[in-house]
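As structure tokens, the structure follows; a few thoughts come after it.
Here the complex is missing a single protein chain, while all its other protein chains stay put.
Then we have chain A:
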Amino acid sequence: MRVTSNLMNTQALNDIQNVLRRYGKLNEQLTTGKKVRYPSDNATVAARVSDLDSRIREVQRYKSNISLARSYTDMYDSSLQEMSSIYQRVKELSVRGANDSLSDEDRQAIVTEIDKINDHMKSLANSQVSGKYIYGGAESDKAPVDKNGEIQTSPKANIKKSVSVGGYKVDYGLTVYDVFTTNSGTSVFKHLDRMKDAIASGNNNAIDREMGAIEDIQRSALKGLAEVGGNDRLLELSESRMEDFEQFNTEFLSKESDADLAKVLTDLSMQQVVMQSALKTTAKIIPPTLVDFL
């Protein structure tokens, strides 16, 4: 087979080009730290990396949704605790007010305190955070209860706030209908008014009746607390699950996309050896011809 010097040159050059190309690719991995920089480097890995990136962003979004929701459940929790202790106080006052031997002054004192308590309940119902009424349902711009104790939130706005976590919704909101009405649909503010009137007039039967209602409301406050606690626990679990997701996905992403530096460095040094020997032999390959010997 005929071999010309051009031929040897071309072949040697091609081989050096190949080595250089491999070298270049490894170098790129080293400097960027990534195995795959463009989709054409490796289409399946690139698509997976893109998916993982997107999923991690999604999980981070869910995490911030959850922390917002938990800030609300904290608020609900603290106002419900306060209400529970208020009802306790109301019961004490009612028991005292049912005492026939109470003087007018004492009676008046109890009535005044219950009035104040009612006002306090109304302001609790009208709690705001960042200018939004937290018990207002969809109508967060309207005070749920007016100064006369009438509930102003329309029934169509009685919608629980929810948060989206991993594709499903978790309801965590409470509205004035949930917390400030009894099982029979009467509002706590009216009950406190009636209790006040009953004590003022000394109507023990009425006091008894209203006491029943107050106990009813206290029970639903406790039920509300339990519900809020349950929601918070659910959110907490979801939060830690999202943390886990984020961690798994980040690990997976790193495994897929990050260059294994140890491997790259080893390969690189091997390619360097190959390149050096290629260059050396190429130098020798430019052979002497007959010319040198004639």
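FYI, contacts are C-beta pairs under 8 Å (C-beta built on N, C-alpha and C of every residue); 3 or more make two chains touch, one makes a residue touch a chain; residues count from 1.
In this text, contacts and distances are computed from a predicted model.
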item	value
Among "Lipid II isoglutaminyl synthase (glutamine-hydrolyzing) subunit GatD", "Flagellar hook-associated protein 1", "Branched-chain amino acid ABC transporter permease" or "Potassium-transporting ATPase KdpC subunit", the UniProt name of the subunit that does not appear here	"Flagellar hook-associated protein 1"
Sole residue of A:140, A:218 or A:231 that reaches the chain not shown, by the stated touch rule	A:140
Hidden partner chain, touching residue among A:158, A:250 or A:282	A:158
Given A:20, A:47, A:95 or A:261, the one touching the chain that is not displayed	A:47
Those residues of chain A which, in the complete complex, touch the missing chain	1-7, 10-11, 14, 38-44, 46-47, 49-51, 53-54, 57-58, 61-62, 64-65, 68-69, 130-132, 136-142, 150-151, 155-159, 161, 163-164, 169, 177, 181-187, 190-191, 194, 206, 209-210, 212-213, 216, 257, 289-291, 294
